[in-house]
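To start, I am sharing the structure in question, which I have written as structure tokens.
Every protein chain of the complex appears in place save one, which is left out.
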Amino acid sequence: MHDAQSSIGDNDRRLEKYRRMQRIRQFETKAEAIHAAGEIPGALHTYAGMEASGVGACMALRPDDYMVGTHRSHGHPIAKGAMLRPLMAELLGKSTGICRGKGGSMHLSDFSVGSLGETSIVGSGGPVAAGAALGAKLQGLDRVALCFFGDGASSEGAIHEGMNLAAVWKLPAIFVCENNRFGMSTPTSDAVAGEHVADRAHGYGIPGVIVDGQDVDAVEQAVREAVDRARAGKGPTLIETKTYRYADHAVNMGRDLTPRGPEHDEWVGRDPIRLYRARLIEEGVGDDALSAIDEAVRQEVADALQYARDSAYPDFEEAFDHVFVDRLPIPADVRAHA
Amino acid sequence: MHDAQSSIGDNDRRLEKYRRMQRIRQFETKAEAIHAAGEIPGALHTYAGMEASGVGACMALRPDDYMVGTHRSHGHPIAKGAMLRPLMAELLGKSTGICRGKGGSMHLSDFSVGSLGETSIVGSGGPVAAGAALGAKLQGLDRVALCFFGDGASSEGAIHEGMNLAAVWKLPAIFVCENNRFGMSTPTSDAVAGEHVADRAHGYGIPGVIVDGQDVDAVEQAVREAVDRARAGKGPTLIETKTYRYADHAVNMGRDLTPRGPEHDEWVGRDPIRLYRARLIEEGVGDDALSAIDEAVRQEVADALQYARDSAYPDFEEAFDHVFVDRLPIPADVRAHA
Amino acid sequence: MAKITFLEAIQQAQAEELARDPSVFMMGEDIRCNVFGTTTGFVERFGEERIRDTPISENGFIGAAGGAAMVGMRPIVDATLSSFLYPAMDQICSIIAKSRYIYGGQARLPLVIRSCMFYGNSNAAQHSDRPYAMFMNMPGLKIIAPSDPRDMKGLLKAAIRDDDPVLCFEDGTCWMAKAEVPDDPDFLIPIGKGDVKREGTDVTIIAIAGGVPTALKAAKRLEADDISAEVIDPRTLVPLDRDLILRSVRKTGRAICVDPAHLTCSAASEISATIVEQAFDALRAPVIRVTTPDTHLPFSPHIEKPLYPTVERIVDAARRIVGAPVAPQTV
Partner (left out) sequence: MAKITFLEAIQQAQAEELARDPSVFMMGEDIRCNVFGTTTGFVERFGEERIRDTPISENGFIGAAGGAAMVGMRPIVDATLSSFLYPAMDQICSIIAKSRYIYGGQARLPLVIRSCMFYGNSNAAQHSDRPYAMFMNMPGLKIIAPSDPRDMKGLLKAAIRDDDPVLCFEDGTCWMAKAEVPDDPDFLIPIGKGDVKREGTDVTIIAIAGGVPTALKAAKRLEADDISAEVIDPRTLVPLDRDLILRSVRKTGRAICVDPAHLTCSAASEISATIVEQAFDALRAPVIRVTTPDTHLPFSPHIEKPLYPTVERIVDAARRIVGAPVAPQTV
């Protein structure tokens, strides 16, 4: 399930999109449950409702393309093809976690699938993505770098600077604003000036595209065009996926702070996975095939959780690893009481 | 010459525009000469060629409106009506200087004419101007805040954040990008994505206006419309004045680092002061009247320089003033050797 | 006098000052919805104009606080977590800290920037910062870091009334602490005055923010060893009450600096350097710093928690410098 996307045939590609959305949904459903049970420390920001945005975008990328994400970090790496075991182990703070227990739920970045960080500082991925695109360009590779960011993040200077840099240098970057209508408790319209985030593109002289973020095919198509453009040396594109988050900003925090409006039900009614399932069935894919995927994913998630639970916590020494390439010395008094 | 702008009659208003442009030009010509002679420490960034931009913009403001400027700080306060003596004294580092010798050439901010800082950190005026506009709004005053920034500054996150904030809160702010075709040695097109800085306005859902920055009337008119809009509670406007700087980024630094193109002569040929003088004469203003202004300004500048030269340097203790409202204690060993 | 939490103290301080002075207003991300309980009832009481939710643009709205202050307002910025101050360093360091100076006193910037140090709860490295030392190195910023509800309320009110910019660092580990706090609407604690939280004679423990409760527990524990520890809370980091610290160290002859921030160039280092510079003659033992070592904070709880100053480390340090036996250490 983390094969090279480019080698997937058309039918497989459709099933793979479905599978990845299911993997995200089921992974998070499980995570939410065990978080509620106290098994996962820290905050948990779920991606439920937004799966088509991440999967559509990543399915338009090659495995060797780069991707930068956000605090809402479960969806992006799974969309890009990451294995679930190290992700689940990370949620539990285990040393087998993808970040060896250093990152946790907000930072499920899997560099092996091209993810260069799921950064929880809002907006901070913009310059990183521009830089990865620059690196690919300087190396003469035809890789692209895709930056996921939220509607709220669009207000940050870092996003502006990343887009301006990418545009003026015609870097192979794609900026995907996942507009889920809120930044925490703040409606997009209260924080983001202008009608659409995609309108910002005009100011940089780059294409600005708005796409239905609940339609995985539409997202894939929009991103594919941007990727082609980027690989052809024509520079970045800004894509806004109109989407919606189902759960509270972070789950299990008590009351839902999101001031939802009457459109809530409509959005929930347009569940990206249900929509895609219906489309596939309409296109002749058997219900069985899809249910088989559901079941396989269920097993994969259960296996990942088992793996995570069976894994050990990191040794205390590991707290001093990875500050630099060489491990730091551990102060005697700290070690004595660890 | 620093009367309430609003009380100036139409004829006076035209002469006042001319006078202010002359005051800037002559003030700087003198400053450049004495800088070359070593009388002014630090760097000197002149505004020559850009006078119509600053004066046009400030003539559309009331004396009690706010203004935030840049490292190229001589033109803005003079355009807003500042007296020359404290400005010249500041260039010489005297205690009678507008900043008591603390700011120097990059920071000629005169708060008495509504200037809230000529900040030499590129782009950093954006949030300040938004904040001053917010303050006026909260106080129920119908004042506006105008932010000058350069084409180069448009790449800074601070400008983006300031504009987004002003737009989303419909603050009475006006953002005036003085596009003089270069940020230091870098042509605008190498650093600023998009054709015009004014195109950024679209992304914030605010008007974006391009104006001939060599035409003081045109600038005044454009800014006046933005001011009216701002006072009416309709929010900010982004105005780009297309202009040109004659001298090197900072004068007397050796070689001119600005990679000028063939259009250089054309720009110099469209000197804003010469253009305006010709227009006024065409409109029937007597050559004598204008020459009288030239002469009066010459005397004013000479007087300012004399005043500056006659002024004392600050006492050492003053180095410890204004960090906080209360003067800092001076460390004994520092005082002993000062 | 009522017994309230640290968070309630913040709420009260803000409410009282908002009620007292119409030039006071608040802004920050998601403050209207009152995530942490510091703005309870504010929108209803003071209106949306004065209680403003901002875009996620820290440099923008913190700089805007500077601009609003310059024209006569007294903004309180809630920057949520201290980690979000980095995107705003430009405006904090170049505008807010320097404008009064560089314009020769023409500007006045009465504003407060509050932020919570949200560490110890598996928030990982990007969300666990305690960066006050960075700002201590930048002249022009007053800094408070209270450790209990009473100080929190009195200092925050004083900060809001102060004519200089004040950074307020709120230690998340103190949020739930309760204490008696005066109801007097003019109850203020002067900025720049430290407090003796416990008197003692053998060793001075100077502790900062969340380090104070830990130090107090350690002091209690040390009683068993017949070691009498004095615990001092500077409360304000700029200006720092050097006199109070020096007086105590001159009395005890020994000092330990407890600081939940990273070791290098920390407030603890500053205090230690001050002591050795100005009370060397009185010093009978090395000045020990008990801080978080210079590693980042990991997500995984059981490797995160031991990184912060603990009662045990303080007790050991005290025993060591007082000359009592200490548990053996491996290096």
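Letters are used for the chains, namely A, B and C, taken in the order the chains are written, and counting of residues starts over at 1 for each.
Note that a contact is a pair of C-beta atoms (placed from the backbone, for glycine too) under 8 Å apart; a residue touches a chain by one contact, two chains touch by 3 or more.
Computed from a predicted structure; not experimentally measured.
Displayed chains that the missing chain touches over the full complex: A, B, C (touch as defined at the top). In the complete complex, the residue from A:G97, A:G150 or A:G183 that touches the missing chain is A:G97. Only one of A:V128, A:L238 or A:V297 touches the absent chain when the whole complex is considered: A:V128.
For the options C:R74, C:R235 or C:R289, the residue in contact with the chain missing from this view is C:R289.
When the whole complex is considered, the residue among B:G157, B:P236 or B:P272 that touches the unshown chain is B:G157. Annotation for subunit C: contacts to the undisplayed chain at residues 59, 83, 86-87, 89-90, 92-94, 97-98, 101-102, 124-126, 129, 131, 133-134, 136-140, 238, 240, 261-262, 264-270, 272-273, 275-278, 280-281, 283, 285-289, 294-296, 298.
Against the chain not shown here, subunit A presents residues 66, 68, 97-103, 107, 109-111, 116-117, 119, 121, 124, 126-136, 138-139, 145, 157-158, 160-162, 164-165, 168-169, 321-325.
Residue positions on subunit B in contact with the hidden chain: 41-43, 90, 93-95, 97, 99, 101-104, 106-107, 119-124, 152-153, 155-158, 183-186, 190-192, 257, 259, 313-316, 318-320, 323, 328, 330-338, in rising order.
We adopt the following convention: only the chains that are shown with their structure count from here on.
Overall, the chain located most centrally, as judged by its C-alpha mean against the mean of all protein C-alpha atoms, is C.
Of all the chains, the one whose CA centre sits at the greatest distance from that of subunit C is B. Centre-to-centre, using mean CA coordinates, subunit A is 36 Å away from subunit C.
Each chain gets a centre from the mean of its Cα atoms; for subunit B and subunit C, those two points are 39 Å apart.
Contacts with at least two other chains are made by residues 155-158, 190-192 of subunit A. Residues of subunit C in contact with at least two other chains: 54-55, 57, 59-60, 87.
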